[in-house]
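Complex shown without one protein chain; remaining protein chains in place.
By written order: A and B. Residues from 1 in each chain.
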Amino acid sequence: MTKYYRAAAAAAALMVVAAGAIFLFSPTDALQGPVQRIFYLHVSSAIAAYGCFGVVLVGGAAYLRNESATGDRLARAGALVGLVFTTVTLVMGMLWAKPIWGTFWTWDARLTSTLVLWIIYAGYLLVRRLAEPGRQAARFAAVVGIFGFIDVPVVHFSVTWWRTVHPGPVIINDALPPQMLMTFLLTMACTLVLAGVMIAIRYRIETLMDQAPLAGAVRAIVHSEPAR
Amino acid sequence: MSTIVAHELTQRFGAELALDGIDFVLDKGEHLAVLGENGAGKTTLLRILSTAVRPTSGSLQIFGLDALRERARLRARIGFVGHAPGLYPALSAAENLEFFCSLQGVDRARVAETLALVGLSHAARRPAGRLSRGEQQRLAIGRAVLHDPRLLVLDEPDASLDSGGPDLLAKVMLGRSAVLATHDRALANRLCQRTLVLRAGRALGAATRLRVVR
Partner (left out) sequence: MTRAVAVAFAVARKDLTSEWRTRELVPALGQFVVLALVIANFGFQIDSQNAPAIAPGVLWLALVFAGLVAFGRAFAAEREQASLEAMLLTPAPAAAIFAGKALAAGLLLIACEVVLLPALALFFGTPLNFALVAAVLVATIGMAALGCLFAAMVARVRAREVLLPLLTLPLWIPFIIAGGQAVQVAMGATGNYNQAVALLVDFDILFVVLTSLAARFVLDD
C-alpha cells in the first residue's frame, strides 16, 4: 500500500471517529433537535472549503509570480477538492435549513457567499478546461482564483451590510456548551485532515497527468481543436 | 552580435508538440526563409520570434536581449505581419496608421511616408474595411515598418498580395534583418539568403546557406 492509500485510510478512519463523536458523544440540542447535528459537518466543510480556496489563491499567485508548476498544480488540486467541500456545505446547509427555517434557501450573508464561492470554483475549473492547455489555462485560472478569493469576503460584507437594512432570518445562537464545542473542534480537525489528504492525492494525480503525454493526448482528442 | 540566436525552441499546446527543439542564428541584415507544409510549425515559430507568445522551453536572444524577459523593449524594434491583418475596418488607412503611431510613440509624419512606401497614398482616407485584400495586406506591412524596426517577422505576407507584392517585400526588407515564412520557393530564393525547412515541428537540418532549388 503506497503512502497515499495509507493516508486516505487514516483520514477515513478519522472521519468515522468524528461521526462517532457527533452521534454518540454530543448531546441533542434542546431547541433544534437532532437536526442540529448536521451543523458539525456543515461548518467544518465550510471551513475546509474556504481553506482550499486559500490554497488556490497561494498556488495561483505563485504561478503568476514565477511560473511555478507546483503552484499551478496545487491550485488545481485545491479547486477540485474545494468544489467538493463547497457542494457538501451547501447541501448540508439546505438540509438543515428546511426543518429549522422552513425554507431550503435564504439570501443571508453566509449562504450567499458560499454560493458565490461555488460558482467561482466552477468558473475556475471550466476556464482551466476550456482555455488553451498549458500556460494560458494556468494563467487565466490563477487570475480567476485571485479575483474570486477577494470577491467572497466582499460579497459576504455586502450582504451583511444589506441585511442591516433588510433583516433576514433570526440568527441562531452560536454559543456552544463544552461537549458540543469539543465535538465541533474534533470534527473540524478531522475534516481539515481529510481535505489535506484529498488535496495531496489530487496533487499527485495532477503531477502524473502533466507528465503523461498519453493521457494528455486522449484529452486532446476529446477536445478536438485543430492543430495550428 | 547576431540579431537572433534561437536555441532548442520548443512549443507545446497540451499534448501537441508544435515545435521540437529549433535552433538557428540570424545575423544582422540577413534574410531567413522558413519553409514547410501547413501545420509544420512556421506560424508558431514566427509568433515566438515576434514575442507575441513565449515558447514552452528553449532560449531566444534578439539583439542580444533575452526575448523571454525583455519583450517590452524588443517590441519597439520588431515589426510583425501575421496571418490576419488585424486592422480596424471602420477607420481609414491613414487613421489606422495614426493610431499605431500613438502606440509606438512615433511621429505622425511617418504615416504619409509609410503610405507612400506601400503604395496606398491614393487610399489614405478609405476605410480599411473597403480596401481590397491585397491593399489590406499592404497596409499591414506598412504598419509593421511604421516604427522603423530592425527586425521584420513576416508570416506568409505574399499570400494575399497582388503582382507588385514581391517588389514591395524586397523594398521593406532592404537594410533590415528579416524572417519570412512562405510557401513560394521562388520568392524565398529571390528575397532570402538562407533557408530553414520545417516538418512536423522539427527543422530538417540546420539553417545553412543553401538555396532551395526544385
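The definition used in the following text is that contacts are C-beta pairs under 8 Å (C-beta built on N, C-alpha and C of every residue); 3 or more make two chains touch, one makes a residue touch a chain.
Since this is a predicted model, take the numbers as computed values, not measurements.
Checked against the hidden chain, the listed residues B:75, B:126 or B:185 yield one contact partner: B:75. Among B:3, B:50 or B:114, only B:50 touches the chain that is left out of the view. Residue A:159 is the one among A:48, A:159 or A:190 that touches the chain missing from this view. If you put the hidden chain back, the residue from A:9, A:150, A:189 or A:209 that touches it is A:150. The chain omitted from view is touched by exactly one of A:35, A:64, A:192 or A:205, namely A:64.
One chain is missing from the display, and on subunit B it is touched by residues 50-54, 72-73, 75-76, 78, 80, 82-91, 95, 99-100, 102-105, 127, 143, 147.
Counting the whole complex, the residues of subunit A in touch with the unshown chain are 64, 112, 116, 119-120, 122-123, 126-127, 130-132, 135-136, 139-140, 142-144, 146-148, 150-151, 154-155, 157-159, 161-162, 165.
Keep in mind that, in the parts below, only the chains that are shown with their structure count from here on.
Centroid to centroid, with C-alpha atoms defining each point, subunit A and subunit B lie 47 Å apart.
Listed in rising order, the residues of subunit A touching subunit B in the complex are 132-135, 213, 216-217, 219-220, 223, 227-228.
Taken together, the subunit B residues at the contact with subunit A in this complex read 12-16, 18, 39, 43-44, 54, 56.
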